[in-house]
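All protein chains but one are shown in place.
The chains carry the letters A and B, assigned in the order they are written, with residues numbered from 1 in each.
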Amino acid sequence: MQRKSRLVLIAAILGFIFLYAPMVSLVIFSFNKSKLVTVWGGFSTKWYGELFQNAQILNAAGLSLRIAVISASLALVIGTIAAFVLVRFGRFRGRNLLTGMITSPLVMPDVIIGLSLLLMFVAMQNLIGWPNRGMTTIIIAHATFGAAYVAVVVQSRLRDMDLSVEEAAADLGAGAVRVFFDITLPIISPALISGWLLSFTLSMDDLVITSFVSGPGSSTLPMVIFSKVRLGVSPDINALATIIILIVSVGVIGAALAMRKKDMPHG
Amino acid sequence: MSQQENGPVMRPWLDPDAVPFIRIRNITKKFGAFTAVNNVTLDIYHNELFCLLGGSGCGKSTLLRMLSGFEQPTDGSIEIDGQDMAGMSPCDRPTNMMFQSYALFPHMSVEKNIAYGLKRDRLPRGEIADRVAEILKLVQLEEYGTRKPAQLSGGQRQRVALARSLVKKPKVLLLDEPLGALDKKLREETQFELVNIQETLGVTFIVVTHDQEEAMSISTRIGVMDQGKIIQVGEPREIYEFPQSRFVADFIGSVNMFEGQVIKDTQSKVVIHCPDAQMDIEVSHGVSCASAQKVAFAIRPEKIQMSRTKPKKALNLTRGVVQEIAYLGNLSIYHVVLDSGKAVRVTRPNLERADEHAVTWEDRVYLYWDGTAGVVLNT
Partner (left out) sequence: MSMQAHIAEPGRAGKWVRTVSGWFAGRGRTLVIAIPMLWLLLFFLVPFLVVGKISLSEAAIARPPYLPIWNFEDGILTLSLNLGNFQFLAEDSLYFNAYVQSLQIAFFSTILALLIGYPMAYVIARAPARLRNLLLMLVILPFWTSFLLRIYAWIGILKTNGVINNILLSLGIIHEPLVMMQTNFAVYVGIVYTYLPFMILPLYSTLVKLDESLFEAAADLGARPLTIFLSVTLPLSVPGIIAGSMLVFIPVVGEFVTPELLGGPDTLMIGRQLWTEFFANRDWPVASAVAIVMLIVLVLPVMLLQRTQPDEAGG
């Protein structure tokens, strides 16, 4: 029994090494003096300096951030309404259709979503002259798949929620709208936050769908990285990766600590 | 149903020459700084239905898990049927366990669940089928063999769990709160079934429970546990009528406790000065203790007599006012507040359907008992 569980443990540790070795190597070589990313030429932070002077990357990062914030917020609204409708509205016409449409983006290959949305946008533009390909179309695309993720997260929270809390509020004299804003929303707020963060990250990260629906002059960060990476490794990308890893680590660890603090009183 | 009425033949613990079937010697289990089981020594005999009784966290389940092999004792030894259990893994032990959660395999049918242990012994297929059928009949689940656990009621699941742990004919069956998940009515029915099955199969049962009524009604003997220690071991009647400590007196059933001081201690009687009871209580058995020692006199509510008129002859007599009455149908509970302010609980059977002379609220009553009604506790 001991020997076997040790074997499982070793396999798991190797798995974690597999997960983290590439990220560690990214970080290490971002401080490499040599341009040859993988040959150590001494410690240097010059690639960070170069990164911050690269207007193309900075512009793309700015655009990506703007798109991610707007599309995640839009996704939050649509996804939350969809989740609320599916969990609380009981039966209605088109329920199965809505369920199908809200969950499909989770499993649909990116290339198909990207292509279909683009063709749709082109057709729309021919018909009504809107939308122009660029930031708007990217936001719509990202909000659509983001909403799917928000809906999944919020749905499970709504299902787990104790209905008697709402009943208690109603019993104490709160109207339905008051109950929604005073009780329901605060209780599902962790799900709303994680749903928003999830669609924000997916938006920041998306390459394929964005490449399809973007127009001239609207290159997001992943698109710029992709075109650079295609040409080979370059150390300023390592520097960029290190910064992203740092931000994400701080965010995830901070969130975990905040959650632990919240859970403390329950032991 | 308990076997306490049987002759001494069936009570091997009274026979100094009897060989115990399970010997637990100085068993201790520590989890870090916490001592879950503290130096327990216990003998359990063949064919017993032994109950480990105690509140949550008293160490009873840990003791059971050490018997089954899921926990290794920090110190001490366990011997079953002359065989030392040290280092033996659960799958090799001659014990089987019935889990509190039943732990039925949800992906297997009732039959497959029951056959699981037999398959591990690589018995021939025909024999497995026979034994499964036999045990299903014993627990009255013949028609449910192909069902999945999720398709059964709580009581049926409990019987499958029992069947699964019994089918291997273990030397000892360990039951962790076997009736805990059932509702009250079902629990009472199942208690008797459990005792019947135990008597039919002749397997030694060790039951962990926190329910004192359950322990009283099924066991041959009870071991009361508190804070990792066994406080008292005895037959149900012994535990109830002759508790050896305040904890046991208080834990089993309800009790009135009078604090006092021994003022007279002879071979045949003790007199305790009790300001609370407004009298000197006389008890007709000796207590070995220093004179003037602080003790408690414990008396069960049903052992106290009560009347509105003064009894002609009463060894111990006091007075009070009825404050509360709880009518429970078969009996009523009276809360009588003595003139000292001490509240006393008295129970009376309701023998008549309409008793006009019954004691009622605000009645001034006499409470009295004789010398053998209660016990003196000095621990």
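Methods note: a residue touches a chain if its C-beta (ideal position, glycine included) is under 8 Å from a C-beta of that chain, and two chains touch if they have at least 3 such contacts.
Just so you know, these numbers come straight off a predicted model, no measurement behind them.
Asks: Could you tell which one of A:69, A:187 or A:244 touches the chain left off the display?
Replies: Of the candidates A:69, A:187 or A:244, A:244 is in touch with the missing chain.
Asks: Pick out the residues on chain B that sit against the missing chain.
Replies: The list for chain B reads 68-70, 89-93, 95-97, 99-101, 103-107, 116-117, 120-121, 164-165, 168.
Asks: Of the residues in chain A, which ones touch the absent chain?
Replies: Interface with the chain not displayed, on the chain A side: 1, 4-5, 8-9, 11-12, 15-16, 18-23, 25-26, 29, 36-39, 78-79, 81-82, 84-85, 88-90, 92, 94, 97-98, 101-102, 104-105, 107-112, 115-117, 119-120, 122-123, 126, 140-141, 144, 147, 151, 163-164, 166-167, 170-171, 175-177, 179-180, 201, 204-205, 207-208, 211-212, 222, 225-226, 229-230, 232-233, 237-238, 240-241, 244-245, 248-249, 251-253, 256, 260.
Everything below uses one rule, namely that only the chains that are shown with their structure count from here on.
Asks: Could you put a whole-Å number on the gap between the CA centroids of chain A and chain B?
Replies: Their C-alpha centroids are separated by 58 Å.
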